[in-house]
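Below is one structure. I have some questions about it.
Missing here is one protein chain; the remaining ones are kept as they sit in the complex.
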Amino acid sequence: MTVVDDVRSTIQGLRREVCALHEQLTRYRLVVWTAGNVSARVPGQDLLVIKPSGVSYDDLTPENMVVCDLEGRVVEGEHAPSSDTEAQAYVYREMPHVGGVVHTHSTYATAWAARGEAVPCVLTMGADEFGGEIPVGPFAVIGDDSIGRGIVETLRGSRSPAVLMRNHGVFAIGKDARSAVKAAVMCEDVARTVHISRQLGDPVPLAPAQVDALFDRYQNVYGQR
Amino acid sequence: MTVVDDVRSTIQGLRREVCALHEQLTRYRLVVWTAGNVSARVPGQDLLVIKPSGVSYDDLTPENMVVCDLEGRVVEGEHAPSSDTEAQAYVYREMPHVGGVVHTHSTYATAWAARGEAVPCVLTMGADEFGGEIPVGPFAVIGDDSIGRGIVETLRGSRSPAVLMRNHGVFAIGKDARSAVKAAVMCEDVARTVHISRQLGDPVPLAPAQVDALFDRYQNVYGQR
Amino acid sequence: MTVVDDVRSTIQGLRREVCALHEQLTRYRLVVWTAGNVSARVPGQDLLVIKPSGVSYDDLTPENMVVCDLEGRVVEGEHAPSSDTEAQAYVYREMPHVGGVVHTHSTYATAWAARGEAVPCVLTMGADEFGGEIPVGPFAVIGDDSIGRGIVETLRGSRSPAVLMRNHGVFAIGKDARSAVKAAVMCEDVARTVHISRQLGDPVPLAPAQVDALFDRYQNVYGQR
Partner (left out) sequence: MTVVDDVRSTIQGLRREVCALHEQLTRYRLVVWTAGNVSARVPGQDLLVIKPSGVSYDDLTPENMVVCDLEGRVVEGEHAPSSDTEAQAYVYREMPHVGGVVHTHSTYATAWAARGEAVPCVLTMGADEFGGEIPVGPFAVIGDDSIGRGIVETLRGSRSPAVLMRNHGVFAIGKDARSAVKAAVMCEDVARTVHISRQLGDPVPLAPAQVDALFDRYQNVYGQR
């Protein structure tokens, strides 16, 4: 198998994985209609695999995923890529440890984003996954680097793998696409629980040392080795 | 194939499409029991295809869809048409660019409608799809032209493809039935997110110029060409 | 076919219908675990068919439905009947036009019931189905006629086919079991929408004459003849 074949095979696998991960977005009701997407970096290549724009989740196949370079230009695929491709490409360019990006308008997270308010860290699940609050990024207009820049600048100052872009929605990152989807799922769950808790009073704060201890353990001990 | 055969074949296709689109209403939980419906204009004919009245979504078939003229009289079909047929026929008569109409009582949108309050445009998704607030129409009694007139008068003064009829529910329009269903789905999603955001404070407003820029881009660039 | 065979065949049909209608309770998330049930009167007989007590919805079959007399005593079946059988039998004894009864603890309706507050009629859907507010019945302890009496006394003073029993849940009636299930579904939908509407302000009231007009039309014109 040549190097070229190897890259081809990796891209084939990522097409399948990225396609299949969209089922998690619909299962957890993070998206309606076509309003959300998953992408993955092609490891070792300046390429990403992403959902086609405006195509229904029912109609996604590995074949209609789109391969783009890290400027967001289509390299392989018959469809136009997600309109979030430029923002996600910017994240891959600037954050080399990121292997997957997810975008949703999930209800509770977006409700915090509309107020420009971070989700405070008052749950062990929030400490585990986000290591603190889920931060808010700036309002940014689609069509240039503004969204990508807003995501990167906000996440660089945080342990959180998710950012609430103001008046817009969620961008989540991870070492691979699956981790980014997990962060998007947890972001909505934490945003919802904290919202509901606050409706009838004030949640008890967690001390920073407690948050640190939970975050460290979850990142290093949880799950299968 | 004669002209008559051609119309017959178009109607067959619309029966299948209108029937199938009701699955989107149940999937997104916009309707309960039989309380919501989809219709489509038969292009070039003064005819529409609509759900039968009071028939369960599980029992819909292309064959039991009803064909009516634009006065709401049954032209083809063994069932009585939706009790919203007159309102929808009025919309097709008065708005020639409309190819599909959807009616729901979806929860959050109807909650705004019960207060007679428009959904403010504080989300990029709201700007994209509705180009501003989702407007409120008058309270109108079923059984004459009042509902149709209320829909048309409200939507003529707006870029929104959806209107919240006071104390009643949602009517959404589109260039075809699928676009109208999309507008109904997005209407509930935006109504829900803005409602939840407002429960804990005030969403940050979007400037009119930002709304315009988002609306223009979404209408002209998003999706597949 | 003898008269006895005829009754046997009617009961067989009702076992199937009552069993199948429980799927509507789970589909619309009106019940969790085993907490809700449907019953039907056997027309012309002092008998009813009801869900067995404490059996999971997944395990319901026509065969494990229980036939009781109108004192709630088991006539046919190997299982203990629903613990709500006495209440429902009381309703059938006192209200001869009732052919079906449903009991749920559906979330929003029960939330109103916990405050002892009727759901006001501020939606066309509420006027259509309930002809006014959804009334509250007394707090009543299970185990004697109290619940049945509370249901009957409350519903006799109302056009509503559903009553919110205080601190408890919903009882809905209909000319047959399917109509009672419909009333239970609509009750939760209206209770939810009005609740959400009231969270951010006051719904616009409907005038009594408007409610009457909607109720009359819906009861007499809607659906298939």
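First chain written, first letter: the chains are A, B and C, and each begins at residue 1.
Convention: contacts are C-beta pairs under 8 Å (C-beta built on N, C-alpha and C of every residue); 3 or more make two chains touch, one makes a residue touch a chain.
Nothing here was measured: the structure is a model prediction, and the numbers come from that model.
*Asks:* Indicate each shown chain that the hidden chain touches within the full complex.
*Replies:* A, C
*Asks:* Of A:L48, A:L123, A:I147 or A:I173, which sits in contact with the chain we cannot see?
*Replies:* The single option touching the absent chain is A:L123.
*Asks:* Tell me, which residues in subunit C touch the chain that this view leaves out?
*Replies:* For subunit C, the residues touching the absent chain are 32-35, 52-55, 79-80, 83, 105, 107-108, 110-112, 114-117, 139, 141-143, 166-169, 195, 198-199.
*Asks:* In terms of residues, what is the contact footprint of the unshown chain on subunit A?
*Replies:* Touch with the absent chain occurs at residues 28, 122-125, 182, 185-186, 189, 192-194, 196-197, 199-204, 206, 210, 213-214, 217, 221-225.
Rule of thumb we're sticking to: only the chains that are shown with their structure count from here on.
*Asks:* Which chain is most central here if centres come from C-alpha coordinates alone?
*Replies:* B
*Asks:* When the Cα trace of subunit B is superposed on that of subunit C, what is the rotation angle, expressed as a multiple of 5 degrees?
*Replies:* Rotating subunit B by 90 degrees superposes it on subunit C.
*Asks:* Work out the mean Cα position per chain and let me know which chain is farthest from subunit A.
*Replies:* Of all the other chains, the one whose centre lies farthest from subunit A is C.
*Asks:* Calculate how many whole Å lie between the centre of subunit B and the centre of subunit C, each centre taken as the average of the chain's C-alpha atoms.
*Replies:* A distance of 32 Å separates the two centres.
*Asks:* I'd like the Å distance between the centres of subunit A and subunit C, where a centre is the mean of that chain's Cα atoms.
*Replies:* That pair's centroid distance is 45 Å.
*Asks:* At least two partner chains per residue is the criterion; list those residues in subunit C.
*Replies:* none
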